[in-house]
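Excluded from the complex is one protein chain; the other protein chains are retained at their positions.
Read from first to last, the chains carry the letters A and B; within each, the first residue is number 1.
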Amino acid sequence: MATPLETRQRRIFGLFVALPLLVYLALFIGPTVYSIYAGFTNWDGIDPPRWRGTRNYTRLVSDPQFITSFGNTLLILFGVGVAVFVLSFSFMLILRDMRGKGFVRGVIFMPHIVSPIVLAIFWGFLLRHDGLLNAAIVKMGGQPVAWIGPKSAFLMIMVALVWTSTGFYVAILMAGVDRIPKYFYEDAELAGASAWQRLRHVTLPLSWDVVGVAAVLWTISSIKIFEFIYAFGAAGGYMPPDYEWNTAVFVYGVTVGGANPLNRFGYASASAVLMLFLVTALVALLRRAMRREAVQF
Amino acid sequence: MKRVIALVALTAAVITTTTACGGATDSADPGRDKGSTEFTYWSMWQEKEPQAQVIKAAADSFTRDTGVKVTIQWHGRDVLKKLAPTLRGKAAADLVDQSINQLGSTLASSRRAADLGSVYDMTVTGEQQKVSEVIPAKYHPHLKDRDGRFYLVPYAVASEALWFNAARFPEFANAAPTNWEGFVAALDAVKAKGIAPLALDADNVGAAEYWPLIALIRAVGPDGMRKLAADQDGAAWDDPRVADAAGKLEHLVKGGYFAAGYDAGQYPAQQNAWAQGKAALILQGSWVPSESKSYAAPGFSYSSFQLPAINGGYDGVSANFFGFAIPRTARHGDAAGKFIAYFLNKSRLEGIATKAESITPREDIPAPASLESLQQALRDGQVYPTAAGIGLLYGKWKSSVLQPGAQALMQGRLGSQAWVAEMKRKTVEYWKAEG
Partner (left out) sequence: MTQIRPIRAGGTAAVWLFVGFCLFAFAFMILSSFKDSTQILNSPWSLPSTLDFANWARAWDSAGFGTAAINTVVLVVSASVVVVGISAPAAYALSRRRTRVANGLTMLFVLGLGIPLQVIVLPLYQVLAEIGLIDSLFGLFLVYVATQLPFTVFLLTGFFRSLPSELEEAAALDGLTAGGTFFRIMLPLAKGGLVTALLLTAISLWNETLLGLMFIQDTEKYTLSLALIGFIQQQQYNGADYGALFAGVSITILPMLVLYAWLGRRITEGLTEGVGK
């Protein structure tokens, strides 16, 4: 039997959902579905696509540029991801009872509110051979370091991503931890629990669902990282060097990017669809892994 | 849920059908006067750039003289990326400009450019000569598409060269090296003075690409270069001249001829450092004077010479073009064509040299002082299309095989032997995948 409340809510359901759903279907899901179809075609973006079956996919897995890009995407997803989480969690623990935590949380969140392009411009000026860091090193009598040479450029991109992402996740984790009632800690302290035990038995289990949400958000957003890498690496109208590509840059690079655009929209769609599968699979896995007995309080 | 699926399917179907129809077949012939009283120009420049100012002034006076209204949109360098999606129906622009590589790969290679033969036959407004006469005949073959039709009318000619400060290195101005051995000896002499011989922004794929590309052309010639690009079985890459040219570049890379940090900077850092006197030479396009002039050391006098031939190979001068094209589906191609003939008038085109500091295709317009050496080289030397034309013929190979490979060689990530082997393997694989 439906309660009166449920009946009423059912009545407004359609009305409340219809408009956003319509906009979303027409301008987001529709184009996505079309791209899935385009992944099986040869399409230059102008003429109608021509069907070519699964050949885009078989070519992708043997394309060294895609393999590099895919590897870099995984490096960001896991390498940067782990670093961001270790750092955010540590910061959160330190910040919890630190003076000026509001200020700190506010400042480290700042990279999240400006355009990645702006951050990339700064990062370039910091690390290039004649940049800020080397100028300081030289002034102190050292030798300039090739920070963004071919061997370390991608590592530096990863460091930058850790820098720009940490603040956001600190804010999320702190938001979760702030909701844990104070008396849990007071009780734990009275029972003689050490700092480590309080972390292990109070903080972690009670902020577990927030950690889960943060992990999902990271998985989703890390795969879409594009502007920072592009603005950091691209020069003179050309694409960034091949060793700096991730799969989002790949999609751009094989379509409209560079001085001689390749216009391989079908191919790019196929690679994007692969990434979509990866995200979906990872998020499903994460949700399963994080689904523990929810602790209500 | 069923309804949702149905909706999604419906949207998808709508998109599919709208994409499938509407391939325009009619073509604009700029020579057939439709009496258009307006046209739309999409520019590769931003409004305040000097080139934009020159073109804008000409468009204004064109409107005054003919009554034809010119709508200009300043799109910047990505103009063709924005134009491409509109080419399916009626093109959004009647006139567009970019480099020959970009116009070639977006318009001409897919036969979306109008045949400008009739524009070449027009008389330059206010003069006796035809467009085809003010643009030197030596350029004509390089301005045509695969079917032999003109698709581009250049208003600026660019090229690549080794640039230097003639005030500081008069030895290059007096007697530029004419063979590779002399070139390396000159570099050694510069090095002995404690100056870095060469600057290179290796992060800029285009700048890094010049070295292997031009060195290979110096060794095997433009025809040989095209064979390397189109090599389906790898035989062309086995040519010992290829390995030799790559070895010469490896010697420069490993021998410390490039300025410190050339592989760890951000374009245009090395170019600006070069302008400030921190390196002697830079291999770059002829836009390097205008790009670097606000950083140039006091008294800097721009001059250039060509990368010398390798073992008596090819020593022609490359010609890169910036100019106008008309999309095949343009509505007002006739008016756009008339504007081209109007703009090529000496008094108007001159602004490209005096204000925008570029070389114009007209030999009766003197180049700005910084580009005099290059204009002379273009006038006197044999001319080949920039990158031996592979940007147009094999643009995808150039982007996906040559450019990353060139960067690896110039950053020292690959030795010359490994590089040749890699280029051969990737070229063969490329053509197998394309075929």
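By our rule, a residue touches a chain if its C-beta (ideal position, glycine included) is under 8 Å from a C-beta of that chain, and two chains touch if they have at least 3 such contacts.
Remember, it's a predicted structure, so these values are computed and weren't measured experimentally.
The hidden chain makes contact, of the residues A:Ala146, A:Met174, A:Ile229 or A:Leu262, with A:Met174. Residue-level contact of chain B with the missing chain is found at 1, 4, 15, 18-19, 42, 46-51, 73-78, 82, 85-86, 89, 92, 268-269, 272, 276, 287, 290-295. One chain is missing from the display, and on chain A it is touched by residues 3-6, 8-13, 15-17, 19-21, 23-24, 26-32, 34-35, 38, 45, 90-91, 93-95, 98, 102-119, 121-122, 125-126, 130-132, 135-136, 139, 163, 166-167, 171-172, 174-176, 178-179, 194-196, 209-210, 213-214, 217, 220, 223-224, 226-227, 231, 236-237, 248, 251-252, 255, 265, 268-269, 272-273, 275-276, 279-280, 283.
Quick note on the criterion: only the chains that are shown with their structure count from here on.
The touching residues of chain A, counted against chain B in their complex, run 21, 25-26, 29-31, 33-34, 37, 44-49, 59, 63-65, 124, 128-130, 134, 144, 146-150, 153, 233, 235-242, 256, 258-263. Listed in rising order, the residues of chain B touching chain A in the complex are 4, 7-9, 11-12, 14-16, 19-20, 23, 77, 80-81, 84-85, 87-88, 99, 101-102, 105-106, 110, 112, 201, 203-207, 260-269, 273, 391, 395-396, 398-400, 403-404, 407-408, 411, 413, 426, 433.
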